[in-house]
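Notes follow the structure.
Now for chain A:
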Amino acid sequence: MQLVVKDLNTFYGAIHALQNISLSIAEGEIVALLGRNGMGKSTTLKSIMGIIKPRSGSIQFNGNELAGLPPHKIAQAGIGYVPEDRQVFGNLTIEENLMMGQMGIKNKNAAGPKWTLDRIYEHFPFMVKKHGLKARFISGGEQQMLSIARALMGNPSLLLIDEPSEGLSPIIVNEVRDILAEINKEGVSVLLVEHNYKVAVYLAKRIYLMGKAHIGYENSVGHLEAHPEIRSQFLEV
Partner candidate 1 sequence: MKIPPSDRGTIMEGTAFILLTQGIHGISYGLVLFLAASGLSMIFGLMDILNLSHAYLFMLAAYFAFSIAQVTNFWVALLLAPLAIACIGMLLERYLIKPVHPFGHTPELVLTLGIGMVLLEVVKSIWGTTMLTVMPPESLQGFIPIGYLKYPVYRIFIIVFTIIILCGLHQLFRRTRFGTIVRAATVNSDMVSALGINVPRIYTLFFGFGTWLAGLAGVVVAPLLSVHPGLADQVGLDAFVVVVLGGLGSLWGAFVASILIGLLNTYGIQLIPTVAPLITFSLMVLVLTVKPTGLFGDRQ
Partner candidate 2 sequence: MVSSKKIRYCLSVAMFISLFLLAGIVPAAMSANASFNIDKMSDMSDFDPNAVQQPTGDTIKIGYMAILSGPGASNGELFWPVINWVAHDINKRGGIVVDGKKKLIQIIKGDTQSKPAAAKQEAERLILEEKVHMFWGTSGSHIAKVLSDVAAKYKVPFMNCLALSDELMNEKNFNRYTFQTISNTTQWNMALAQYYADRPEKNFYILCQDYLYGHSMGTAFAKWLAVYKPDAKIVGEDYHELFLKDFAPFLTKIMAARPDVLYTADWSPDGNNLLRTARNMGFSQPIANIYITDTDTQKALGVEATKNLVVCYPFIIGDNPQTPAQKKLMTEWHKRWLTWKAPFNKLIYSWPDVTIGQTLADTYWMFDIIERAASTDAEKIISVWEGDEYEGLTGMHKMRAEDHQAIFPMFVGATGYPTKEVYPGAPYADGFSGINKVTTIPAEKCTPPIPEGLKDRLKNK
Partner candidate 3 sequence: MKITKGHFIIGLLLLAALAAYPFFSGVVYTNLFVRFLIFALFGASLNLLLSYTGLLNFGHAMFFGVGGYATALLLEHMPNAGLLTALFVGASAGALLALIVSPMLVRVRDTAFALMTLALNQLLFIACLKLRGITYGEDGVGGFSIPPLNLFGLVSVDITHPYNFFYFSLCIVGLGLFLMWYTTRTPFGSIMIGIRDNPNRVNYLGFNLPFSKTVIFTISGFFAGSAGALFALFQNLVSPDAVMHIQNSFTAIIMVFVGGIGTFIGPIVGAAIMTGLENLAVRYTEKIFLFNGLLLIMVVMFFRGGFVGLYNLAKAKWGSK
């Protein structure tokens, strides 16, 4: 297993926002974390990333303990983060946004970095023409792509992606979905937080469903598809 999270507990003040969260991801895998709003999906990603310090629990990544480290150390260990709402730097150009993804990461690969600007431009052709444009002037879908590309620039072996399809039109959602599949083929494993069930099911092999602050279900996609009542319990009205 590439990432093993065990008994993670996180608090916001008095709120016990994550209660004994455990999950794992194998190398090259896409795993989806699903659940309604406010259940703690984003908090899980933020806790893994160190943006919120978990109070207890362990986060093992390639055998190294990450819990308690500051975010930049975790990013340097090889985890890329694509946050909710994209969070591109609107006052920076597209190219600067991409460079930001690379600045803090030391290249450990002898053969040179896997993801370079040229390769990113190959995968996201729209960026070539707009590379000098401030990121706040590009569309939501493009911002989502930029956010993903920015994370890739750090050559991560695991991507944490938070709601990539949110607020995007169906066509764009499909584009994002295809890009993620493509990236996964390049050997990057993905922990995907989604509320778009179809996207999640399309991409992931395994699914975690979150209830309030805990993981309520874990199984293969096939099993979930076969049990609509579980889906209804965790996701629907």
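Here is how the candidates were picked: all candidates are chains of the complex that A comes from, given by their letters.
We take it that a contact is a pair of C-beta atoms (placed from the backbone, for glycine too) under 8 Å apart; a residue touches a chain by one contact, two chains touch by 3 or more; residues count from 1.
Only a predicted model underlies this, so the values are computations on that prediction, with no experimental measurement involved.
Listed candidates 1, 2 or 3 all sit in this complex, but the one touching chain A is 1. Residues of chain A that touch candidate 1 in their complex: 49, 51, 70-72, 74-76, 81, 83, 87, 89-92, 96-97, 99-101, 103-105, 150-151, 154.
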